[in-house]
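Here the structure comes first, spelled out in structure tokens, and everything after it is commentary.
As you look at this complex, bear in mind that one protein chain is not there, while each of the others sits in place.
After this line comes chain A, so read on.
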Amino acid sequence: MSRNAVEWKQTPSFPESHYVDTRIYTEEDIFLDEQRKIFNKCWIIACHESEIPNAYDYRTFSHPGGPPLIVIRGEDMQVRTFYNICPHRGNTLLYEPVGNAKRITCIFHAWSFNATGDCIDISRGKEGYQDRFGCKDAGLREVKTELGFGGFVWVNVDDDSCTLKEYIGEAMGMLDEHLNEPLEVFHYHKAIVNTNYKLWHDTNSEFYHDYMHYFNRITGMIQPGYFDRKYTGYPNGHASVGSMAIKYDAYEGSKARGVGWPGLAPGGWVLIDIFPGMTYNLRTSVLRMDTAIPLGPNKLLIEFRGLGLKRDTPEERAERIRDHNMIWGPFGRNLHEDLLGVHGQGLAMRERTDSKWVIHGREENMTIHDEGGMRHFYAEWSRRMGRKAYDPYGEQAAVAK
């Protein structure tokens, strides 16, 4: 039976943990709050170590909390991160996404910095600042940086944050033994979609949407073991999904994957969601990493990386690339569908469309179509935000009083 306006807005008859108010996806003030309370407090993946293999190699990164960053490997081979902002007149220091810079010189007034963030030259400094200001006062703002969990470069702009190891806790347990070897990024692309970042992370946190993917229905959902896969939640909002054997040759034109992954059973598939927007997706022969970078409440940039083993032979690498692109490339069978899905959510939920609730109510003993992964995320989101995802402006609480 269809519903009228009042019925449409009635609170869903689920526990409060099982639905959210769609304003958490659309409101500017909530997005700004997320930047402060979530993105500027959490560890975020900026790049992979294989993207900056040599001394003085750098990579730029737009941090989802706001600051533009430079990730650079020093002469001592240590990776450090700095704001990509000249402390003089606020200009961008490095423009290219990647490069090698023994000396970082601002094009504006030629102030120079080294790979440890020290200011090493202020042009005509003595003449202009005399003894009032010098290089010792003009270092770059450094950001906490750690390498780990598959060689990714993690950054945290909160100087008082916990360590990366403490932040991840036990969440990477299912992948630990599969990430012991050096990895290498072979695929990188970005997508910008008019949607909220949480909706993308939701898609990576529930498999009920396999109904959208013909490939996954044929190779997974109708195969043995699919409904045995289970979600496990971990502190700090992370979650994992257990493996099964994907039957790749069930899809016409596809075949069983010949190249495997160290320690992973043939056809295996392990997925780990890291709060607030990163996903490790190890699917038989390829590790995919998604990094969600919100550009606004209804605008999302996603970085997609595909990784293989650094020791791959050219033949193995070519096979991993084909496996990756079959489903996850920009022309792949699945990625396009996932992006269409969240694009549609963005269309339907944008401000003033009168969308009201999103339901996370499926309970199937935390197996593959249970929506516990999303519930786990929103419990952490609510804790960090000091807002209830189901009642972000405290209206229900006020009425109850």
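In the analysis below, contacts are C-beta pairs under 8 Å (C-beta built on N, C-alpha and C of every residue); 3 or more make two chains touch, one makes a residue touch a chain; residues count from 1.
By definition in this document, contacts and distances are computed from a predicted model.
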{"item": "Listed names \"Carbohydrate ABC transporter ATP-binding protein, CUT1 family\", \"Permease\", \"Branched-chain amino acid transport\" or \"Methanesulfonate monooxygenase, hydroxylase beta subunit\", with the criterion being the UniProt name of the chain not displayed", "value": "\"Methanesulfonate monooxygenase, hydroxylase beta subunit\""}
{"item": "Option touching the unshown chain, where A:186, A:208 or A:227 are the choices", "value": "A:186"}
{"item": "Option from A:182, A:235, A:296 or A:330 whose C-beta touches the chain left out", "value": "A:330"}
{"item": "Among A:32, A:340, A:359 or A:397, residue touching the chain not depicted", "value": "A:340"}
{"item": "Touching the absent chain when the full complex is considered, from A:66, A:97, A:128 or A:296", "value": "A:97"}
{"item": "Hidden partner interface residues of chain A, rising order", "value": "50-51, 59, 96-98, 185-193, 212, 214-215, 251-253, 321-322, 325, 329-333, 335-337, 339-341, 343"}
